[in-house]
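For reference, the structure discussed in these notes is given below.
Every protein chain of the complex appears in place save one, which is left out.
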Amino acid sequence: MSKEFVFRGRAWVVGDDIDTDMIYHGSYLPLTDPKEMAKHALEYVPGMEDFVERVQPGDILVTGKNFGCGSSREHAVITLQYNDVAAVIAESFSRIFYRNAVNLGFPILEVPDITEEVETGDELEIDANTGRIRNVTKGIEVRGTSLSGLEKEIMTAGGLFGYLKAELQAEE
Amino acid sequence: MGQTFAQKILARKAGLEEVEPGQIVTVQPDKLLTHDNTAAIAKIFREIGVERVARPEINVIVLDHVVPAATEGHATNHQQIRRFVEEQGITHFYDVGEGICHQVLPEKGHALPGYLIVGSDSHTPTHGAFGAFAAGIGRTEAASVMATGEIWLMVPHSFRVVVKGGLPKGVYSKDIVLYIIGDLGADGADYRSVEFAGPVVEEMSIASRMVLCNMAAEMGAKAGVVEPDEKTRSWLTGRTSADFQEVFADPDATYERVIEYDVTELDPQVARPHTVDNMVPITEVAGIRIDQAFIGTCTNGRLEDFRVAARILRGRRIAPNTRLLILPASREVLLAALADGIIADLVTAGAVVLNPGCGPCLGAHQGVMAPGEVTLSTANRNFKGRMGCKEAEIYLASPAAVAASALTGEIADPREFL
Partner (left out) sequence: MSGKTIIEKILSEHSGADARAGDRVWADLDLAVVRDFGGPNVVLEYEKQLGDKPVWDPQKIAMTFDYQAPAKVVLVANNQRACRQFAVKHGVPHVFDVNAGIGQHVLLEHGMVLPGGVIIGTDSHMNLLGAVGSFSTGMGTTDVAAGWATGRLWFRVPETIKITFKGEYDYPASAKDLTLFLLSKIDKSKTIYKSLEFYGQPIDSLSLAGRLTLASMVTEMEGKIGFITPNQSILDWIGERAGRSVEAVLPDEDAAYKEEWEFDVSGLEPLIACPDNPDNVKPVREVAGTRVDEVFIGSCTNGRFEDLKVAAEVLQGMGGKVAPHVRLVVTPATTEVAMEAVEAGLYETFIKAGAMVTNQGCSLCTIGHHGVLAEGDVLVSTGNRNFRGKLGKGSQAYLAGPAVAAATAVKGEISLPE
């Protein structure tokens, strides 16, 4: 992941209400090894069954509304992270997915109507600091919510434990 | 010359005056029992090229192994069986929830004295407790019985096991049969028909006799049998309208072995990992830490088993970090235990009461162990990996011993709790 939150990569576009069972099915919940978790990313999203075979490092997932609704499972973030997906851009995120992503330092951006501006395979340039997204393939630019505040601090630290490190060490 | 139980029943089925051990006869079984493996059997059956089951009236199908379905695979398997049942017009079908096939078969009046029963399950000998000749067969054989309605069987040699003496407090039919298996060895009765007799067996309830016959499989026997008596008849009353003819061994029958056991001094027994004949008195293993205590299965999942467990557990609480699993063998058993207040007692003591079925016994769900864990179980097998984990250990004992051990968190002598 780029600590600078600037990425360039190929887009995969999926629809609204992609729930956590689609991202990472409940039957794999007992897994605790992230590499094993990575084998099941998006397996239950219709049309994305072979995602893990086709995804390239740095690819960007573009989704509709309410991405990650459902379970609290952090596996949903980890499975994308361990497939080297660079970021998820969604029209909106479900709250636990949002938190989990922040806490794991996994870049997420909210951009209204993004699925109307991007097709699978388009080349995207993202600057999460400003919320600017350029669709290189289509030659258009859109703006979303920029990364800021506490969430950015946590993500810059590489996640919640990175952020808490100073505090935890100070206690000792 | 006198004939054993096995000779008489097989001769009669074969339409012969008499048969000798080693002789091969072709017979028509009265019942063919299959369970969750019915779909696999149906597949073989179709591969033979046959379309219709020859005698659908003999088929008894009970879904018990993984119920309700624990995975999509199990769900699909059950679905295929339901379709097969419908397509073949099989009427004796018991869907998920009825109980373990070896309990449901007799409860529904399909295990009767003088019957020849074959089943695609190794514990089919259980039905010998009703005076039937009941043997486990393979899937391919089961498919061929479906196709032809017949089966060839070799007339087995027979053992007569005579149990005498007075059964001490805290010692049960499970301890007797574990002791016998320990004595004879896990292959000690290979291919044999084992007749259980003697005053102690005569005194036993039907449930306790089922324990003996069920575990005949663990000494390698083809069949185990207790000849029918008034208890059998009374148990079967109201369960069947079928005609049946009781069969008894001739008093002058020739046995390969006649073995006598006096149980007056018998201690509660425990089978240690990983074979059923790895037997010791419980006093030798008392104190071994257990993670899980399991009372149930086709061996010891009946009312009398839960009664004794409840007697020990009532008003007490199981040990911390110990799980107690209760698995009634059937809907009928569960209802009786509920009516008796036993279920309430067990739950209050900290037990998990599972829905009737095979549950964790075969390691498919509902109580699989972690590596390094130990279960003390009332089941019939303690093979490595049997309960789903190869790095775990299973000890076998009576329901009383398992209940006592759940209280202490270690293998405990039930006599101290009775």
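All chains are identified by letter, namely A and B, in their written order; residue positions are counted from 1 within each chain.
Keep this in mind: contacts are C-beta pairs under 8 Å (C-beta built on N, C-alpha and C of every residue); 3 or more make two chains touch, one makes a residue touch a chain.
This one's a predicted model, so the numbers in the text were calculated from it and none came from an experiment.
> Would you indicate which residue among B:P228, B:G301 or B:P360 is in contact with the undisplayed chain?
That would be B:P360, which touches the missing chain.
> Check the options A:T63, A:T79 or A:S94 and report the residue that touches the missing chain.
Per the contact definition at the top, the residue touching the missing chain is A:S94.
> Considering the complete complex, identify which of B:G109, B:G350 or B:G409 is in touch with the unshown chain.
B:G350
> Tell me which of A:G70, A:G131 or A:G144 is the one touching the absent chain.
If we include the chain that is not displayed, A:G70 is the one touching it.
> Hey, which subunit B residues sit against the chain that's not shown?
67-72, 74-76, 78-79, 82, 95-97, 291-292, 321, 323-325, 331, 334-335, 338-339, 343-344, 347-348, 350-356, 360, 364-373, 388-389
> Counting contacts across the full complex, list the positions on subunit A that touch the omitted chain.
Within subunit A, the residues that touch the unshown chain are 17, 19-22, 25-27, 29-32, 44, 46, 65-66, 69-75, 77, 92, 94-96, 98-100, 103-104, 149-151, 154, 159-161, 164, 167-168, 172.
The rule is simple: only the chains that are shown with their structure count from here on.
> So how far apart, in whole Å, are subunit A and subunit B when each is placed at the average of its C-alpha atoms?
Chain centroid spacing, subunit A to subunit B, equals 54 Å.
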